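Single-structure report; data block below.
What you see is the complex with one protein chain gone and the rest in place.
Then we have chain A:
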Amino acid sequence: MFKPIILVAKQTYRSHIKTRGFWLMVLSPLLMAAVFIGIAYAVVSMQSNTTPNLAVVDSPDISRILKADKQTLKVNISDIKNEDDAKKALKSQKIDGALLITHSGYQLLTQPKSEQIDTQVLSAILKNQQVQLKARNLGLNAAQTADLLRPVEIKTQVYQPGKTSGNNEGANYGLSVGIGIVTMTLVMMYVSMMAQEIANEKSSRIMEILLAATSPAAQYFGKILGIFALVLTQVVIYVVSGTAAIQVLSDNDIVKMLQKTLDGVTVPFVSYAVVFILSAVLLYLILTAIIAALINDQSQVQQAIQPMTYLAMFGYLVSFFLTAMPNNLFIQISSFVPFVAQSTMPTRLALSQVDWLGAMMSLLLTFVAIIVLGYFGLRVYARNVLSYSDENILKQLVNNLKK
């Protein structure tokens, strides 16, 4: 029983792993990511090379203060005699900005091609200066002035029992959407591969040759196993190349930012999310094998995989609302429903909306769904894989469930 399953799985795996199409499918997201990081890196590095020039008009005091804070402001400070000279310099693009002191405050003149000057930092420095000046006029001492200038600190931390460091909201949102995207991408890729595979064997009558030598069970489980092995291969390639990229680019700002964002993500959590995503993809593959057995020819493949696509899309959409509506009953229920739970439950766990017991329950439900669907699916598959019906797929499925 097991030997034919392994044979079918091996053949399915082998026939895809050798194709250019598979590698294109696996590597194109990596290439996209590399291009994206490359562009971002280039933009960042180009930006740092061009420090804007700011001229302070007729105010050595202000100029001195700004020069002291040059590092924070990230600009080159120079002095200029009057407004006319400043305007001339702006026109000839010698400077990117001119700071004028007016009777009501300050004015920053720029030109259309100016490099960006961070006005928030600039105004903060100037405000500090003003407060210090006023404090001195009011007769406050240095300590009192420092106290006055101390910024209000708001430290956000999500209370998560049993966890030392907390995720911030951005990370959770990113995580939830990320899991949604990964699941949907994998489902879309492999559901279509599975449906094409079975439809091809059925419509070209290769299935008859295959079933003359093996059982429908060997074909059904072998095919699911073979495609699932391809999913695992892709995931392993991504994990390995991702880890390698982080190691190689550990000094890169973007990687540092990413690491900081995902700081609170723990190994058990990642394992849980990965197992959940893989289980969900397996569940989708089983459903596809069942529905694909009802297909007569290749032209019906798109129609057949629609339900899976919608289901995956649904989970993906729910993951968008998850962070915003943690107490929504619908989202809470959906996090236990197989086919959708993988998009919501891992994130709910990360947000501590649910404890590990609940999370494991949800995963267990998906396992149960895999076994139940796998078992009943075999019956539908065996009954239909050699019959060619003119009825539409949904009607056939309903008829099969009645039997």
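FYI, a residue touches a chain if its C-beta (ideal position, glycine included) is under 8 Å from a C-beta of that chain, and two chains touch if they have at least 3 such contacts; residues count from 1.
The definition used in the following text is that contacts and distances are computed from a predicted model.
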**Study point:** Per UniProt, the name of the complex member that is left out, chosen from "Ferredoxin reductase", "Type-4 uracil-DNA glycosylase", "ABC transporter domain-containing protein" or "Chemotaxis phosphatase CheX-like domain-containing protein"
**Key:** "ABC transporter domain-containing protein"
Study note, to complete from the structure: The one of A:65, A:140, A:177 or A:211 in touch with the missing chain is A:211
Check your understanding: With respect to the chain omitted from the figure, which of A:7, A:125, A:258 or A:365 is a touching residue?
Key -> A:7
Review point. In the complete complex, which positions of chain A touch the hidden chain?
Key: 4, 7-8, 11, 14-15, 19, 200-201, 204-215, 386
